[in-house]
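Everything on this sheet refers to the single structure shown next.
Here the complex is missing one protein chain, while the rest keep their positions.
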Amino acid sequence: MSEKIYRDSVHNIIRLKTDSSAGKLLVRLIDTAEFQRLRRIKQLGLALFAYQAAEHSRFTHSLGALHLATRTLDKLKSSYAISDETQIAVRCAALLHDIGHGAFSHVIETILDFHHEHFTIEAVLSDETEVGQVLREFSADLPENVAAIVRGDFRPMALAQLVSSQLDVDRMDYLLRDSLMTGAKYGIYDVEWIIKSLEIDEENDRLYVAARGIYAVEDYLQARYYMFRQVYFHRTLRSAEAILKSLLRRALNLFADGKPVWFAAGTPFEKILKGERLSLPEHLALDDSDVMFHIKQWQRSEDVILSDLSKRFLNRRLFKIFDLDMPEPERQEFLEAAKKTVERAGFDASYYFIEDSAGDVPYYFYTKERSEPKNMIYVEEGFSRPQIKEISEVSAAVRGLQKGFQIHRVCFPPELKSEIAKLYHRK
Amino acid sequence: MSEKIYRDSVHNIIRLKTDSSAGKLLVRLIDTAEFQRLRRIKQLGLALFAYQAAEHSRFTHSLGALHLATRTLDKLKSSYAISDETQIAVRCAALLHDIGHGAFSHVIETILDFHHEHFTIEAVLSDETEVGQVLREFSADLPENVAAIVRGDFRPMALAQLVSSQLDVDRMDYLLRDSLMTGAKYGIYDVEWIIKSLEIDEENDRLYVAARGIYAVEDYLQARYYMFRQVYFHRTLRSAEAILKSLLRRALNLFADGKPVWFAAGTPFEKILKGERLSLPEHLALDDSDVMFHIKQWQRSEDVILSDLSKRFLNRRLFKIFDLDMPEPERQEFLEAAKKTVERAGFDASYYFIEDSAGDVPYYFYTKERSEPKNMIYVEEGFSRPQIKEISEVSAAVRGLQKGFQIHRVCFPPELKSEIAKLYHRK
Amino acid sequence: MSEKIYRDSVHNIIRLKTDSSAGKLLVRLIDTAEFQRLRRIKQLGLALFAYQAAEHSRFTHSLGALHLATRTLDKLKSSYAISDETQIAVRCAALLHDIGHGAFSHVIETILDFHHEHFTIEAVLSDETEVGQVLREFSADLPENVAAIVRGDFRPMALAQLVSSQLDVDRMDYLLRDSLMTGAKYGIYDVEWIIKSLEIDEENDRLYVAARGIYAVEDYLQARYYMFRQVYFHRTLRSAEAILKSLLRRALNLFADGKPVWFAAGTPFEKILKGERLSLPEHLALDDSDVMFHIKQWQRSEDVILSDLSKRFLNRRLFKIFDLDMPEPERQEFLEAAKKTVERAGFDASYYFIEDSAGDVPYYFYTKERSEPKNMIYVEEGFSRPQIKEISEVSAAVRGLQKGFQIHRVCFPPELKSEIAKLYHRK
Partner (left out) sequence: MSEKIYRDSVHNIIRLKTDSSAGKLLVRLIDTAEFQRLRRIKQLGLALFAYQAAEHSRFTHSLGALHLATRTLDKLKSSYAISDETQIAVRCAALLHDIGHGAFSHVIETILDFHHEHFTIEAVLSDETEVGQVLREFSADLPENVAAIVRGDFRPMALAQLVSSQLDVDRMDYLLRDSLMTGAKYGIYDVEWIIKSLEIDEENDRLYVAARGIYAVEDYLQARYYMFRQVYFHRTLRSAEAILKSLLRRALNLFADGKPVWFAAGTPFEKILKGERLSLPEHLALDDSDVMFHIKQWQRSEDVILSDLSKRFLNRRLFKIFDLDMPEPERQEFLEAAKKTVERAGFDASYYFIEDSAGDVPYYFYTKERSEPKNMIYVEEGFSRPQIKEISEVSAAVRGLQKGFQIHRVCFPPELKSEIAKLYHRK
């Protein structure tokens, strides 16, 4: 049999032709230690506390992104000349785009202050990783080409946009996959029509969407908006992340203060506690099981706060979370009164009273101003006199998404819910 | 067994408890001649020419609407007092809301100038229909209650809104059903979350959506927008409708001119050709098979136009259709030149050159101004100080949909495509 | 755009490359009058009376069969040399295998005594049909090749088996499609694994299933068994067919006796009533709408029986149906007593008391003895010493299906249900 089949809940069947050198390369990449590690990192981190069935890993998502890249290239190459080298680089980048992700990425990146993309690029270029070796064996230029796509400075840019832009196979796959697995239907859009509508503007080296595809792209952007609102920024998920942050901060603080904190000696966790940067191999040695295992041990910590937060996290005794949607002076008033309530109840507010602001700036779903050309979405407008334009010039629906939204919430122990609710709803 | 099960592709299983009087009533209504007739009327008329699998009937849609009404009532009655009488009226109205529909409704209503809602109300109130008899047997008030819901003057208004408003079980079912059957994914939204979020504002007698449900409703309204753009106003569908209109007009004109047109004597089609109004029983005697059967006979008409249009329709040799999206003076110029091309080729432009303007006014998806309160969607805004407002006051996304859109296209025989395309794309 | 996309509820997307001559040919075949006619013939005839959503047509099924043929050929041609000519013939045959089907096939074939396969072959070979013309234009041999595949005497036989054997794309598609549309889950099996496992035994010119695929094929054969039991032989469906047969027989008998029966003069229905054989064009002029239209007129017949049966059929007032599963002497006794009850109530038993025996012989799902080699399923047995064998030699599960089953039931007016039930259940 000259193909390898991966069953997939989103795309049904993902095929890799193993009688071609590209197919063999991709199978070898999938079989590297670094890629297999993605099986041990959940795609949506703590979202399963809100949507219990969202238990899927970055492994299946990455295969899905590869599949969409392959399909889109198949579509494009029937009309445009695309070198084999470029095709292979694009498919590898689609497969490997998440290889640098760590466990519970969004939380841990914030606390340890790094960006997974940095590790993805390092992993691809490294001599030490299996991924790097497999790529290099295939062709000397391939690691750099893949890294360039991830970084965003690959040329032709049009093809790099397939893997890294506002309309790329990463987003295209995760919206569908997260919709299916959570059971929320917000992220479903017409992926077939989008693929069918993608074209290359060869003159300006950019991808664009043919006029017939514009509604499908609008719907896709709105799908993304609603997935953020209803899934990625779900109260329960944010509350779980707040607890995880608090408990990791507590462990770091205890360690810094010379207090006992359990860790597996000689593992990357030791360096994390010591506040040292992880090397690439150390970063790639970590996955969800390390974090879980340490938190499980911390349940038995002598430190009441670390022990308590660890138990809350493992047993899903999450913080209660309120939206701070009242007018400004009242908001401050409420926050102060609520904080006092928390402290009066004997909780250390720095771990038990957490404001959640989604980065303190509004989240922009799409803006022309804030994007480089390589991230923008271009569409053809009109049938009789078609012209290629940036999508927000053409679509009122997309302009509507440019305002983004401000998330401002506060988390606290559910034991105090009724007391704090009185402050919250009071006239 | 005390329940009746209807398998459904959208809702999986639709159950009717047959050990309750309401359940028995609904089963009896389903088994009336008028309701069984809906099996012979396709939900989407000619959409199957664009989306081949959209072959479903109004029968399955009506059962789906009933199912959503039942589920929503179950949700609401756990919090609000709703009389049995009202519940039964709402469920009957959900089931019967399409009973007055005719074959290829949108086309035939335009040509014969009637509105199916009129026939729905008549059918419900009539002594002659089985539906009317079954309702009256159950309770003397029921026919009038059901009619009032369809008309929109039932009280309590909140419950009537379930069946007849901008957010009713009719729309809720058809978006999901048409999405599934066409395979286009535009109409999928989170129906569970909407049902869970529906509440009654008892003071003002209206339905509203709790604050947590607003994004689900926004997504639902956008789903509707994209289904119109991509399915209901699909070029191929509109082109098929243009042909159907042309051929029906031709038959009427021939008949009016005393020319031979085949018809089954003594059937409602005779009256249609004679230009007479159909009585309720006559209207309810017609379904898709009558229209198809007559068109099949018209293939052999001596009249070249009627025969030709009938063959095009049956064999899906549809008109080519171009969007008139060029600036105004050019548009007129193009239309004149194209029309001349059509006529020069020997076609009668009044049947073979059809402008399609979706009612000549923009289609409004949602506006406060144009709606009566009973059709509006109300939502709760805010968590700390919740208030009930009309949705467009709260949601920028919904305001974005208020502009609606203008469809302006022209249809002509595909034989002339390349010639007319030259006029269309010319600089 | 160099492909044509058909959205499909089973296969999601069916693609035809229109930049190849084969792709263009297939699109032209789909656009013939004869193929478009399949939109007007329901795949499962009256099954929608039992499973309301089974409203799909032979059109979508035929496209599905083509799709599976294309995919299987793609798989096979990576390992075996298959001439372009053979590939095209196989794909055309997969697409056109149902082209000779009439409305409500199983019922009408029984009454008028013909077999649709005969018309399929005629349609393919004819000079008069569009299908025949398109095939012939493509290549002089193509019509005969397609006909040979349908007849079963094409060589290489291995490829013909794809379209016409116990494991062909026709069955493979309809099991999945009918499962999905009815909502019954019996016909679902692992189609991907079967395609992946298909191989050609070049020495003996036959298709076979690699050893890893045997369980998938067993499951497929059992899927078929249960679809017959639960869907195709469903009581409600058989009862509807019994009424349709009775009413058609009544119309034929009335006409033979010189009694008035409505028919559209000059249409094939006239010839049917006169008992004359239909020519190919006449047969191809008929579809579901003709049958429905005539039955609708017959509601108003002066003949009470024809009128009554027509109404029962249209309004789904079906016969009650009992399984004759009691021991033999009691069965005869019951049948006689029940028949008397029917007659005593004033019904003509020859139309209102119908025994239903599924052809009077057990239905064989699979037997070696009754099949020609071309219809058999061959599988490879064993991994260490693989050998190709006929499947029932290898699989106890398949041997279990060889006994088939006997259907024996009786249908009568539901008005008599309680009276006849007493005879049925009596000690």
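Per-chain residue numbering starts at 1, and chain names A, B and C are given in the order in which the chains are listed.
Simple rule for what comes next: a contact is a pair of C-beta atoms (placed from the backbone, for glycine too) under 8 Å apart; a residue touches a chain by one contact, two chains touch by 3 or more.
This is a predicted model, so every value here is computed, not measured.
> With respect to the chain omitted from the figure, which of A:125, A:180, A:345 or A:421 is a touching residue?
With A:125, A:180, A:345 or A:421 as choices, the missing chain is touched by A:180.
> Give the residue, chosen from A:82, A:292, A:337 or A:421, that touches the chain omitted from the document.
A:292
> Return the single residue from A:60, A:87 or A:166 that touches the missing chain.
Spelled out, the listed residue whose C-beta touches the missing chain is A:60.
> Taking the full complex into account, find the residue in C:155, C:344 or C:403 that is in contact with the omitted chain.
From the options C:155, C:344 or C:403, the contact with the absent chain belongs to C:403.
> Footprint of the hidden chain on chain A, which residues?
Listed in rising order, the touching residues are 6-9, 12-13, 31-33, 36-37, 39-40, 48, 51-53, 55-57, 59-60, 63, 180-184, 264, 266-267, 285, 287-290, 292-293, 296-297, 300, 311, 314-317.
> If the missing chain were put back, which residues of chain C would it touch?
The missing chain touches chain C at positions 184-186, 188-191, 193, 215-216, 218-219, 222, 226, 229-230, 322-326, 330, 334, 382-385, 396-397, 399-400, 403, 424-425.
> When the complex is taken as a whole, what residues of chain B touch the one chain not shown?
The list for chain B reads 1-3, 5, 7, 12-13, 19, 78-79, 192, 196.
One rule holds for everything that comes next: only the chains that are shown with their structure count from here on.
> What chains touch chain A and also chain B?
C
> Interface check for copies chain B and chain C. Shared numbers divided by all numbers used: above half gives same, below half gives different; which is it?
same
> Distance-wise, how many Å sit between the C-alpha centres of chain A and chain B, to the nearest whole number?
Whole-Å distance between the two chain centres: 41.
> Nearest whole angstrom, what separates the Cα centre of chain A from the Cα centre of chain C?
49
> Using the touch rule from the top of the page, what residues of chain C touch 2 or more other chains?
Within chain C, the residues that touch at least two other chains are 7, 12-13.
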